[in-house]
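Sharing a structure here in structure tokens format.
Heads up, one of the protein chains got dropped from this complex, but the rest are sitting where they should.
Order as written gives the chain letters A and B; numbering starts at 1 within each chain.
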Amino acid sequence: MNQTTEKSAAAPETAAPDMAGLSRAQLRRMRRFDNPWRNPKLILGATLLLSIIALGLLGRLFWDVDMVFTGSGLPRQGPVGVENLRGQVGTWAHPLGTDVTGKDILALLIIGAPNSLYVGVLASLIGMSLGIFLGFTAGYTGGRVDDVIRVGSDVMITIPPLLILVVVQAAYGDITLTMMAILIACFVWQSPTRLIRAQVLSMRESGYVQMARLSGASSGHIMFREMLPNLVPYLFGSFIANVTTSIVTAVGLEVLGLGPQRVPTLGRVIYDAINSGALIQNLWWWWGIPTALLAVMFIGLLLINLGLDEVSNPRLRRL
Amino acid sequence: MGRIPLSYLANRLLTLVLTVFIAATLIWLIPRFPCFSWVQVLFQGLTCVDPADAALGRMAAGGGSVADSDAILAQLRTTYGLDQSYFTQYWLYLANTLRLDFGLSTASFPTSVATMIGYALPWTLGLMLISLVITFFVGNLLGALMVWERTPRLWKAAIPAAMVFTSIPPILSGLLLMYVFSTQLRWFPLSGPYALTVEPGWTFDFASSVLYHGVLPAMSIVVVTFGFWALGMRGLMITVQGEDYTTLAKAKGLRPRYILYRYMIRNAILPQITSFALKIGLLVAGQVLVERIFAYPGMGKLLYDSILTQDYPVIQGVSFVIIMMTALSVFLVDLIYPFIDPRIRHGG
Partner (left out) sequence: MPTSKNRLLTSVSIAAAALILGSAGAVLAQDVAREDTVILDLDRTIQDPENFNWMTDGTGVRRMQGAHQGMWEPLFVLGADGSVEPWLATGIESNETFDVWTLSLREGVTWSDGEAFNADDVVFSVDMILQTAELNAREVAQLRSEVASVERVDDLTVRFTLKKPNPRFVSDNLAIRVFGAFTPVPEHIWSQAENPATFTFNPPVGTGPYTLTSIATNRAIWDRNDNWWGAATGFIDLPEPLRLIVLETGGEEARAQLMAANQLDAAQTVTLGTFEAIQARNPEVEAFAPGLPYSWADPCPRQLEFNTTVAPWDSAEMRRAIAHIIDRTQIVNIAYEGTTSPSRTMFVQYPAMEAFISAVVDAGYGLPATADVAAGQALIEAQGWTRNGDYYERDGETLDMAIHVNSASTEYTRTIDVIVEQLQRAGIDARAVPVENGVFWGEVLPFGNYEVSYSWLSCASVNEPWASMGRYTSASVVPVGERAPGFNNTGRWNTEATAAYTEIVNAMGVMPLGDPAIPGMVAEAYQYLAAEMPFIPLVQAAKLLPVNTTYWEGWPTTDNPYNSPAFWRGDTHRILHNLTRAQ
């Protein structure tokens, strides 16, 4: 650790922000922060994710998505105006070009990008529900139940999801998107469970819960009416983090060629590109555009996560 | 920093044993799941793959047909113990797994899975250690800088931007690095763990060749994983920033950089050390394709190859060893933790 301390010393020394006096712009921003949910990071992140959903919805309306099939166009066409190795120039017939079998890249993205997001959100939703349920049960009930759940989540957090999923995939071959999401969900419930359990344990002794208990409210009422709303920011942050993890896991599987075989996904497109020599053929649009889209998705999630932190922790709202 | 109390040790040991047991059982159960008769009734359409059938099929895939297939099949069944009941097979499997005996590979018969793992493990450990250590330091430092109030604005903008790389699957970063540094700039070799004609051994030539060849595979992992550390560290730093001792240190007028290292990073980094152990399993998983494209003969590549050849004993062996490694390192970190974190005392 001492090495860390030494090596990072040089860089950040130079410019400490000038804190003296607030400009008008800063004051304006301050007013905007009266409503913490109108956080620019949050809004930008949500916009990025919505744009991917919009791509999926509008794309299906305005573009012929049947072009995800082999032979829909000439192979290896570049995006509009881009010349490929054979000297052919890309046209508007395939604005983002085609792959080596003539599949239209735009159509692949329209179908594939929302699929990747879908897997992430679904897996995270299932995982979170499981996590909330187990976390509350463990924290509120205590005793044996708590022991079992705690040890169970300790155990499951150690097992890398990709490895188990590889074994599953190797055994079962083709699976559906939903099936994949459910499988991933089996590995993302542990951290919310731990988180919620810890929060519930501390909240159980807090005043308003004690009050509710004294006034004879049922356990369910206390858990879901009194305690849950206070956990919302934590849950939301945990949810977004899980979406990210799930997408990374799903893409990892797809890039190994182990995802759904018949449904286009971003990972699958990248897998095909890698296995067909896309780099040496300079077909950058084939692997580059799906990668960029994945990047957009992750930046969106990252921004939402950063934004949520600022919402729940006002100290972070910088001027 | 007293002795570790027995109850704590027993608790951790129980978790370790349970983890290994559950993982071993899952790995055994998953491929055989569709073979149980009640599963066949409940879930139509699942294919039960018999390892002996698959081994014979793979032989046929090499040349279209196999003579005398019934005799060979019977032979394979005996060798893999498939003629015994599932119950017996399971107990034998558990007993053998404890002795790190994973049986014989089906694709490279009669090589034992342990031998194959023996060849692959050192490479993975080496590559993993290099990349894990680099990401840990770089990621945590960047994460800390994201929170520190004295970080220059340019850095504050640049660090989240760099995190874009986190979204790239490791194989793509590998291909990109290969494209830029091997084929275009020709700074680093294209593939392999060491130069073609260098003979493995305790020689300077070999060691430097290994290091030189390891740079790109390690970097491909580093650029896509440091973001996780940075994000985690950021969260921890935010908490530490609000602690009283940080405020107190500031009030005392200590130098900001001293506060950053002594008070903030030192305290925030502790939970990250636990994640460090947990990360090992994830990292190997991410390493799979990187090892494949660089023809790096580690566990990831072994796993990938065995997936392609449906070599179940190897898939099981590799998965088990990786899970075992993760579980053991988590166990060790749990034991060491009290000694590095003065706030935690056992048995309290």
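One rule holds for everything that comes next: contacts are C-beta pairs under 8 Å (C-beta built on N, C-alpha and C of every residue); 3 or more make two chains touch, one makes a residue touch a chain.
Quick caveat: nothing in here was measured; it's all calculated off a predicted structure.
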{"item": "Sole residue of B:39, B:129 or B:332 that reaches the chain not shown, by the stated touch rule", "value": "B:129"}
{"item": "Selected from B:16, B:142 or B:178 as touching the chain missing from the view", "value": "B:178"}
{"item": "Among B:157, B:196 or B:251, the residue in touch with the chain that has been omitted", "value": "B:196"}
{"item": "Those residues of subunit B which, in the complete complex, touch the missing chain", "value": "47-50, 53-73, 75-76, 79, 105-111, 115-116, 119-120, 122-123, 125-127, 129-130, 133-134, 137, 175, 178, 182-183, 186, 190-193, 196-203, 205-207, 210-211, 214, 292-295, 297, 301-302, 305, 308-310"}
{"item": "Positions on subunit A where the hidden chain makes contact", "value": "3, 6-11, 69-71, 75-76, 85-86, 100-102, 170, 173-174, 257, 261-262, 272, 274-283"}
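The working rule: only the chains that are shown with their structure count from here on.
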{"item": "Chain centre separation (subunit A, subunit B; CA means) in Å", "value": "21"}
{"item": "Residue numbers on subunit B that touch subunit A, as the complex places them", "value": "14-15, 18-19, 22-23, 26-27, 30-31, 33-34, 46-47, 49, 137, 140-141, 144-145, 148-153, 155, 160, 163-164, 166-169, 171-172, 175, 178-179, 183, 231, 235, 238, 241-242, 256-257, 261, 265-266, 269, 278, 281-282, 284-286, 288-289, 293, 303-304, 307, 310, 312, 315-316, 319, 322-323, 326-327, 330"}
{"item": "Partner subunit B, residues of subunit A touching it in the complex", "value": "1, 3-5, 7-9, 11-17, 151, 154-164, 166-173, 248, 251-252, 255-256, 258, 267, 270, 274, 279-280, 287, 291, 294-295, 297-299, 302, 305-306, 309, 313, 315-316"}
